[in-house]
Structure formats: C-alpha cells, structure tokens
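Apart from one protein chain that is not included, each protein chain of the complex appears where it belongs.
Order of writing sets the labels: A and B. Residues in every chain begin at 1.
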Amino acid sequence: MTPVLEIRRASKSFGSHRVLHEVSFGVDAGEVHALVGENGAGKSTLMNIISGIHRRDAGEILLNGESIDPTDPWQARQLGISVVFQELSLTPNMTVAQNIFVRREPTSALGLVHWRQLNDDARALFERIGIDISPTELVGNYSVGIQQIIEIAKAISFDAKVLIMDEPTSALSESEVDRLFSIIAELKQQGVAIVFISHKLGEVLRIADRVSVLRDGEMVGVVNPSHSNQDEIIHMMVGRSLGDLYPAKGVVSDEILLEVEGLSHPPLFRDISFSLRRGEILGIAGLVGAGRTEVARAIFGADRYSRGSVKLAGIKLDLKSPRQAIEKGIVYLTEDRKVMGLFLSMTMRDNIVSSALARFTDALGLLKHRAIVNESLRAIKQNDIRPRDDLLSMTSLSGGNQQKSLLAKCLSANPKVLIADEPTRGVDVGAKVKIHQALRDLANRGIGVIVISSELPEVLGLSDRVVVFREGHVSAVLDGDNIAQADVMRYAVQ
Amino acid sequence: MHDAQILKSKQSDGVGLLQRFSLETLQIGALALAIVVFAIIVQLNFPVFLSLPNINVMIVNFLPEAIIALGMTIVIITAGIDLSVAGIYPFSAIIVGLLLLAGAPIPLAIIITLAAGAFIGAINAFISNTFRVHPFIATLAILLILRGVNIIITGGSPVSGFPEAFAIVGQRGIDFGTFLLRYSVFIWLALALLIGYLLRNHRFWRLSYFIGGNRRSARMSGVNVERYLYFVYMLSGALAAVAGVIVASQFNAASNSYGQNLELRVITAVVIGGADLNGGAGSVLGSMLGVLFIAMIYNAFAMSGISTYWQDVVVGAMLLASILMGEVLKRRRAN
Partner (left out) sequence: MRRSISLFDSFQRLRSSLALARLLQNRSVILALLILVISIALSVLTPAFLSSRNLTFVITGMTYDLLLALGMTIVLLLWGIDLSVGSVLGLTAVVTTMLLQDGASIPLAIGVGMGVSALCGATNGFFVAYLNIAPFIVTLGMMSVARGIATVLTSGYFVSGLPDAYKAIGQGRLFNVPYMVYFALVVVVILAFLLRNWRPLREAFYIGTNPEAARLAGIRVALITLGGYVFCSMMAGTAAIFMTSRLSMGFFQFGLGAELKAIAAAVIGGASLRGGTGSIFGATLAVFLLALINNGFVLLQGSPNAQNVIMGGILVIAIMIDAYRRRELAED
C-alpha cells in the first residue's frame, strides 16, 4: 500500500546549522503516526517543510505517490495536507463558523455570504467529528483548549487527507485531551492519515499506531507501540554520550543562597519550592510549557506571582520589577535573546553594560565612560567574545558570540544569583563548551547558578542537582553524580 | 452531555454582561444609551432640538464626516488609519470645481474627482506597504502635501460659480415646507446601507476583519494583505472625494479651508462607535451612531450659546475617554 504522505530523504540547514538530515517518513490512510523527539530534534522543521513554510534543501514530498511542492500552508491545505500549528490561526473577534470558513464561505454569485448555510456547514463539520460547539459564538469566548479543537475542525474542513498536529494537547485539560482523542479516532475511521507530534509519551503510546523518533535532525527509528514502552522510546530520544562538553563539577557549599517556597501563579505554576546553594549549578529540566520560564521570570520580578516567597540569603524579597532584582543581585538571562535580551542595533559595548549602568554613573547621573570601556573590554576578554571590537553592532555577531555577549551583560551587573534560561540555544558546539565553562567558573566563584535547559544532556552534564518540572509543578528533585537521562525524562513526561 | 458542552457551560458559568457580548456590542450599546440620554437632556432645555428641521440640519452639517467615516471604519478595522481624508476632502471639492469652471461636463468632472481621490488613497497604501511605515505616518505626509497643494491651486481664495445643474448634488432636495431634505442625504444613506451590508455579508469585504484581527494568520491563509490595503485606502480616498463633491455643490464654492480637524472628528466618531484602533472590530452602524453623537454635541453647543470653541475639546476628550473605556473593558474581560 502506498502511504498517503511520504517524505523521502528530506534535508534542511539554516546557515551552517543542520536541522534535518535525510529524513524519511510516511503515513498511511487511517493511521496515526506519532513523531517524537527532544526539543530541537527537528520535528517542527519537518512539519514546516511539509506545509511549505520552509523550503527543503533536498528530498521529496509525495502525496498519494505524486511529488508535490507546496509553497505555503494555504496551498498545502488545498492539496489535502492540513497542519495544525501550536500557534493558533484564529481571530478572537470573529465567530467560530466565520473563522473556520474564512475565504471559503458559501456565497451567492455576487459574493454575499449565506450565513445559515455557513453555520450549518460548521455544525455538520462538528457533527462529523462528534463535538458540540456553537458556530455563532465568538472564538474569543472559548477557552484555549476549545479553540485548539476549533483549529483542528478548521484543518479538517479542507477535506484533509493528511492531518498534521503539532503538540495539540499542550494547552488542553485532561477531559479535552479525551475529547481530542475521540475526534482522532473518528477521523481514523474516515481514512484520514494523521501525524501526531508530541512530547507526551503517555499520550503518544495511547493514540499512535506507529512512533517515529527524531534525534538531532535524523530519524533514529520507528517503533510499534504495542511492542514497545516509554523507556525504549526515551532511550532512542536521548541516546548519545555526554562527551567532553561539560566542565568538571565543583564544590558546593552548604550555605543556602536562594530559597523559593510555595511559589504559585495558577494556572502557569503551582507550589514551586526549591533551594539554590552558593557555588551550585542547579538544573531545571522539563518540557517546553512546563512552567520553567514563568517561574524564572517571577523570581526575577519580571512577572507577578500570587502566592509563595523568594528568599535571598535568608531575607525575604518582594520584587516588583527586574530593576529591583538586579539591585539585589539576581539576574536573568532570557531564553529569547533577540526579542527580550539584546539591543540588536546597538553596539556590543552598549549591550554589555546595559544591566549595569547604575554601577557606572556618578552622583549627577553622568556616565563614567572610561569605566564603561574598561568593563566592556574586560567582559569581552573574559567571555572570549569575537571579534574583539566592542563598537560593532550586535547584528554583526554570530549567534554564539551574541549569546556570550548576553552572558557578559548579565555578569556585568555583578550578580549573586544567575538564572540562565536556555543559555546555549542556537549556538554551535564550540560556543556551547565555552558557555558551559563560564557558568561553572561563576559557580566556583561562589555565585549560585540556575540553568534552565530543554536539552537533557546539558542539564545533566552541567548541574549539581536537577529539579524536574512537569505541567507547572516540581515533579522531582534529583541529586548526585549519576542521574540518568531516562529518569529525568520519565519525571518530565509522566 | 458532550464534553465540549460541559466545557462550554463551564465557560459561561458566572459570566456577566462583559463576557456575554462582544466589546463592540457593548460600546455601541453604551453609545446608543449616551445618545438617548443626551438627546433627552437637550430636548428638555431646547424643545426645538428633536424637531425634524433641526435633525435635518444636524445631518446635513455632518454629512461629510458621515460619508468619510464609512471608509475610515474599514481602514480602522484593518488596523490602519487615514489622516489624509482631511486633505482629500477639500482637494476634491476644489478639483471638481476647477473642472466645472473649465467646462467639463458634470458627470465627467465628478468621475475624474472620485478617481483622483482613489488615486491618492493608492499612494497612501503604496507608501505604507512599500516603506513599511505605519499608515499614520504615510497618510500624515499626504495630508500635509495636499494642504499645500490645495492652497497653491486655489491661490488661497475660494473657487466658485459652478454651473446651475451642479447644484442638484448638494443643494437640491425634496421640499417638506419646514425643511429641505437634500438628495445628498440619500447618497449618504445609500452608501451607508450598501457598505454596511457588504461589510456584514460579503466574503471579500469581511476579510478586513480577518486582516485586522490576525494579520499573520491572514497571510498564512493566502490573503494578499498588501493588495487588500490598496483597496481599503482607495475606497477611503474615493469616499472623501464623494464628500468633497457634495460640499462643493452645497456651498457652490470650494475652499482649501474645508475640513479643518475633520480627520479627528471622523476618527473619534469611528472609535466611539466601537471600532478598535488595534484592528479587527468596527461597524458601519456604530460609526454612524458615533457621527450622530458628535453632530448632536455640536448642535447642542450651537443652541446653548456655550462657546462653540468647546467642541474640539469635547471631541478630543471623547476620543481619549472612549479609548480608555475600551482598554478598561478589555482588561476586565481578560480577568
């Protein structure tokens, strides 16, 4: 039997960064084929290639045996391949039916919309997948979970032969997940080929007929869920050696530096408690969306929290802004350096001292330029940022050097606690090693470092202890030298 | 019971007025209420206020604003803005006047003028699309240029003395004895009904809500957003030209001084009528009510003998107040 959708040896690189390498993948009619992998394994890129958002460098896409070449998601949908992205495409100010059938409304010859027909079409669609949503309600009045289901209904309404869903359950409650799964079962019956992309292995095993595992842009294997289990899949997902990417661990003092107790801000996170010791690197592991960044931002004063406390060296903090956090000695290295971290059109020097201008200001509020120059040159040297010209615009630096500048920016504020959120995202291996070494050096100097990372090997290789987050709470605190990746993954997904 | 139903009932548990209706509906409701209350108060003090002749005066005085607000509504729905209407309006009055004085047949003069309005709208869209600047800046530049052009082509003094037959557009009407119902009112009514209807029911026109509500997703759905904006600004320019033609006929003269602060009055009317400056919301009905409210305020000021100079203050304050109200409602709803 020919698969409905088949990908043959697809490759894709961004610059020098290879994200997909000769990946082949197929899905049959009436089959649910799950695609799993760590963050950054290439799942989203694969999907973007299929839907035409990205152009593949090599390889072929076949639909019912015929080669196709979609240029955008709309065109892919016309061909019968519907992708449901994590980011919703609905607009809240229009009704459910209007959203689903935008640009395809049933109209008269003059283009006037037949509203009753439109709503009936929507109703028929909902009936087909067995849900009861009012077509005339504004989308904005529904919860994100229901919106996700509406999004899926919209995808199906294109008469989809292939339905691809990217983390469709990430915003759903448990009963909504059940609802979604019964919809999927219904669609399977109707012969739709379904690609289900997810981190949540429990769900994957429940729904999938086949599971393909991606790792570092390569397909490492396909398993049959009835002959497999989570452990096997987890090992396939993470299976690689730590190598020499990570510096030797240090000596952690017993002195508690930062203590987080019962921190809550439902529904984002609940009852988060952990402590950080002087000289320690504390890893925070978990899936994207588990609440790690939200907790970090709350500690840093960037967002509010509703309950709980944060203590620094035994003194309770009540931070209302990042400025106060920086004054107290807590700095935060953002996960998204371009949007929230750097001032891209400004110079490297401006960026490096941006969190520490208070240190370089005299009583009149005038800046001490000499001190600023010295600090920026020192930071460039210390963090080995290249090229060593601190008057270059940030845009002219490579990703790795931008990231090192971001770290330098955090350090120039002389922190006691550094919270590094995805400190090595999008950088090459060389820069990675240097950033890891820099973080360990900081810890050795008595700074408390929290590292949030979606890359398990990084968390394990770097950290003295690991806190695992799952769905907004702490599911485990793991201690010791030999924490197994599989253990962490288990706590993160189950 | 279906799960989705359960979820939906959960959603509607304890929802107040705020959640039951869309923001737009709430704002239009509030505006309608304000109009009624205001009308009653003024009526009690000035019994002539709600007489047909006075209502007719209100409408005729604000006919240009009402017609231009039709285009502005769509512009704002797509998350844009058009300041140049205050330049196109006198410009087209002057152009149609000059064409007529040059001996052009009336229909031809009008058509050329409307085309010129649309063309200026196309320039707005071109600048905004090509240089990726906010339409606010693009239309501001065009407004500025037009103000100068208007003075230059008229030499600063009004153009007048149009052929007798041109009076039909803005002066003539049905005589009801106590007042004259001008044909131009019917032009406005026809345009408002047509655009209101299309904006509600036509597939192509409805795209404006989609573009304003979620531009990225509109692009992903294959909508050619740039091309659509050409349409929107050309429409806005053409409607401003319609208003200019009518006013030229009405006064049998065209002056570069027409339309002072007109853009502000129109934007205010559209915004208090429930349109969202961030795009995605707005309606012809709301905008027309907004124009009506402002017309009533001006009229009441004129009657009461309070300095008419207060009008601008009130309009500006209303714009800020309605933006604040929209913002507050939005935040209350989000909670």
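What we mean here is this: contacts are C-beta pairs under 8 Å (C-beta built on N, C-alpha and C of every residue); 3 or more make two chains touch, one makes a residue touch a chain.
Nothing here was measured: the structure is a model prediction, and the numbers come from that model.
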item	value
Omitted chain's touching partners, listed by label	A, B
Selected residue (touches chain absent from view) among A:205, A:342, A:385 or A:442	A:342
Full-complex contact with the absent chain, from A:63, A:88 or A:325	A:325
Residue of B:30, B:137, B:225 or B:329 in touch with the missing chain, whole complex considered	B:137
Residue numbers in chain B that touch the chain omitted from display	81, 127, 130-134, 136-138, 140-149, 151-152, 156, 261, 264, 267, 277, 307, 309-317, 319-320, 323-324, 327
Touch residues of chain A, complete complex, unshown partner	300, 302, 321-323, 325-327, 332, 334, 339-346, 350, 354-355, 357-358, 361, 365-367, 369, 373-374, 377-378, 389-391, 393, 395-396, 409, 413
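FYI, only the chains that are shown with their structure count from here on.
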item	value
Rounded Å distance, chain A centre to chain B centre (Cα mean)	44
Interface residues, chain B side, partner chain A - complex	2-8, 11, 19, 22, 24, 201-204, 206-207, 209-210, 212-214, 217, 220-223, 276, 280-281
Chain B-facing residues of chain A, complex	72-75, 88-94, 98, 102-103, 105, 107, 110-113, 115, 130-134, 138, 140-143, 145-146, 149, 175-176, 178-179
